[in-house]
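Notes follow the structure.
Left out: one protein chain. Kept in place: all the others.
Take a look at chain A:
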Amino acid sequence: MEKQGQGQEGRRGECAETCFDLLLIEMIHLYGGRPTQGTTTTTTTTTTTTTNATEATPKANGGGVQERRPSGAQERGPGEAGAGPGGGPGDGLESMGFQVGCQLGERYSKSRASFDDTLDIVKFLCKDFWTEVFRKQVDNLKTNHRGVFVLYDSKFRWLRSASAGKMMGDNASAAAVGAGSGGQPGQGKTTVGDLLRFPCGLIRGVLFTLGIKAVVSADVASSLPACSFTVKIQQQAK
């Protein structure tokens, strides 16, 4: 399976999707860990993460995978982890998603300049942006017309190899990531919540670049490839 990416001078580059999955898992292990996890690379204090970043980024970028996102995004991540909102664990991932979202938002909204209103922007996110990034559209969009949107995707691409052992969110249990991950069991278990942090940041970034400040959270329904993103709009620039 291959994903399309933009190469130099507008030539579309391609990257195997499994490489992308591996990269995502490495990123989560490196930048998204909770303080109680065992590995030394998942600390969240600013001083240590910046030094870890310089050693760790060659590993995270392993194999020279150059896909859609700029390679500099990985280096920026830990530096932002302390400066990000709140400064809690996993904020690095969200901030990285935010930055990538800003840039992708600029790129994919190239053909249209102005949007009619917030609903129009969210529709653009659900249709055009989702198609470009995840190769399908969002299945269901709900709104309460008062600034809260729920985007429901019944088969979220980045969760397609995740299997839930038990419900995610507990310290004691974790959703193991299935075939193709190459992760070692028992060392820094990845939960589904971690996998969804980056997409939350992505959505927040796209909305920000189009003029909407929002807070995004993700939720997994009982059937695993399905997930929903809740977008709460705080303030509109337009």
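Definition applied: a contact is a pair of C-beta atoms (placed from the backbone, for glycine too) under 8 Å apart; a residue touches a chain by one contact, two chains touch by 3 or more; residues count from 1.
Here is the rule we go by: contacts and distances are computed from a predicted model.
A.B. asks: Per UniProt, what's the omitted chain called: "Growth hormone receptor", "Par-6 family cell polarity regulator alpha", "Subunit 2 of trafficking protein particle complex" or "Exosome complex exonuclease RRP46 homolog"?
C.D. replies: Its record in UniProt gives the absent chain the protein name "Subunit 2 of trafficking protein particle complex".
A.B. asks: Among A:99, A:118, A:191 or A:228, which residue is in contact with the omitted chain in the full complex?
C.D. replies: A:99
A.B. asks: For review purposes, identify every residue of chain A that touches the missing chain, sorted by number.
C.D. replies: Residues of chain A in contact with the hidden chain: 10, 70, 72-73, 75-76, 99, 103, 105-107, 109-115, 209-211.
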